[in-house]
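The block that comes next holds chain A.
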Amino acid sequence: PSPLTGIVAADGIEFRRGLELAAEEINTIGGILGRPIQLEFVDTESKGDDVVSQAAQRLVDRNNASALITGYNLETGTVLPEISADAGVICMHAQTQVTHEEVIKSDPDRYWGSFMIDPPETFYADGLLEFIKELETKGKFDRPNDKLAIITGPGNYSVNIADTLNEKAKEYGFEVSLFETVKVPISEWGPTLSKLRADPPAVIAMTHYFPQDQAQFMLQFMDDPTDSLVYMQYGASLAAFRDVAGDASEGVLYATVIGALQDEIGIAFREAYAAKFGADASPNSGGQTYQALYMYAIAASLAGGVGAAYEEEQNRKVAERLRGLIFRGPMGTYRCVQETQSAYAYPAQTNDPSLGMPHIFSQIQSKAEDGKLVAPWPYIVADFQLPNWMKS
Partner candidate 1 sequence: MSLDTTPLLQIEQAKAGYAGSVVLHGINLDINASEVVALIGPNGHGKTTLLRLLSGLIPLISGKITFAGKPIEATDTSERVRAGLVHVPQGDQLFPEMSVEENLLMGAYLCDDPAETHNRLEEVYTLFPKLKDRRTQYCNGLSGGERRMVGIGRGLMANGRLIMLDEPSLGLAPLIIEQIYQALNELTKSGRTFLVVEENPVRISEIAQKISLVQGGKVHWSGTREALQSSPELSQVYFGGH
Partner candidate 2 sequence: MSFLICTSATATFGSLVAVDHIDLIIERHSVVGIGGPNGAGKTTFLDLISGLVPLREGGIELDGVVLDGMPAHKRARLGVARTFQLNAGFDSMTVYENVLTAVVFGNQTASRRKPLWSRADHHRTCAYLEEFGLTEKTDVEVSRLAALDRKKLMVVTALASDPKVLLLDEPVGGLTPTEIDEFADLIIRLKEQGHTIVFIEHVMSFLTKVADRAVIMHHGSLIFDGVPSEIAHNETVAEVYLGSAAAQMRGDLS
Partner candidate 3 sequence: MILSKALSRDLLISVGFVAALALVPIVFPERYFVGQIITFLIWSMVASQWNLLMGHAGVFSLAQMAFFAIGAYTTAMASRHLDLSIWMSLPLAVLVAMVSALIVGAACLRLHGAYVALLTFAIAEVIHVLIITDTYCYTREGGGCLQFFGGATGFSRISDFGFRPFLKGDWILGNYYVVLLAFAFVTLVTMFVMHGRLGLAFRAIRDNLGYASSRGISRFYTQMTVFAISAALTGLAGWAYAGHFRFAGPSLFDFSTLILVLSMVIVGGLGSIWGPYIGAATILIGLEWLKEFGDAKNIGLGLILVLVVLFAPNGLAALFARLFKHIRPGKNNTPKSRT
């Protein structure tokens, strides 16, 4: 159940591709205990719970699905666990929402089958502020003032990050000088920019995550840049951002709690992905479902095979294996937090990179390439550079 049409179709299509690539690879080495993986897709139209639940229900009842795997949907994040609980099947997603944890904790025995393969969005705010602090301690960044500007879109994901940032800013000595919500999609940033220019902050954090909107922001920002560090949530990690923003993309920071790494495994995956789907395809989105399917296949094999829909007993065994699994894929390491059935965050929850999903910060240093990973250790491939529009 993925958004194959509508406003976030770009991501939804990558989710499908990720699954396709993983299934192809797994099937060539024999599938799950000799049985090939068979994929079925239903479009969720970039819509809410009602459509997502019907789509998932269809996969369960009509396609006899054993597992529901997706990246994210524009739903509240509570529907897939419901459907999977009712049907006794596994559900894996990268919704990146703390709501998932709430659902699981509300009735662990009912939601035994639902897994979020990345940490919730609440880590983003702390992570960002920590990251800036570290830059400062290392002397790579000197804040010109104590102001922080936050720009968010309407989605819960963006809002939650923005809200936490807003709250925590004080602890790190920041004062929030602008908190702006925008309607999306948005291409005209004039009013927001004139407010920024009237009162330039040290850091601009944009938690609205559509790449094309972020790119327009940068284009218009660069007409008359302020002396500020620019951070963008998720969207800037996609090729489209660089493509649209061009030169204006250079210097932008972005972060994601689930993104393809730039080490040996990550690069191999990126290459395989580009080879199959072309240079425009985005491994950062596709990797989520790719990694999820691998995890599922391993867990199912260990459990002795998959259970069909409504065959709860066998699927519970698969879920048990998933809870115990530690898996290092192109996006980093997955290890399950038992009570919330979501991934451990590194460095926030563990200081061992081999035991948590890294919250990676990257900076675009050339418009021709993906951003370079600048934190955390040991995944770093380049040093943070002060963006060329900044004075100090």
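Please note the rule applied: contacts are C-beta pairs under 8 Å (C-beta built on N, C-alpha and C of every residue); 3 or more make two chains touch, one makes a residue touch a chain; residues count from 1.
Inclusion criterion for the candidates: all candidates are chains of the complex that A comes from, given by their letters.
Values in this document were obtained by computation on a predicted structure and should not be read as measured data.
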Touching partner of chain A in this complex, from 1, 2 or 3: number 3
In their shared complex, candidate 3 is touched by residues of chain A numbered 5-6, 41-43, 45, 47-51, 53-54, 57-58, 60-62, 74-79, 82, 86, 97-99, 101-103, 105, 120, 122, 152-156, 159-160, 162-163, 181-183
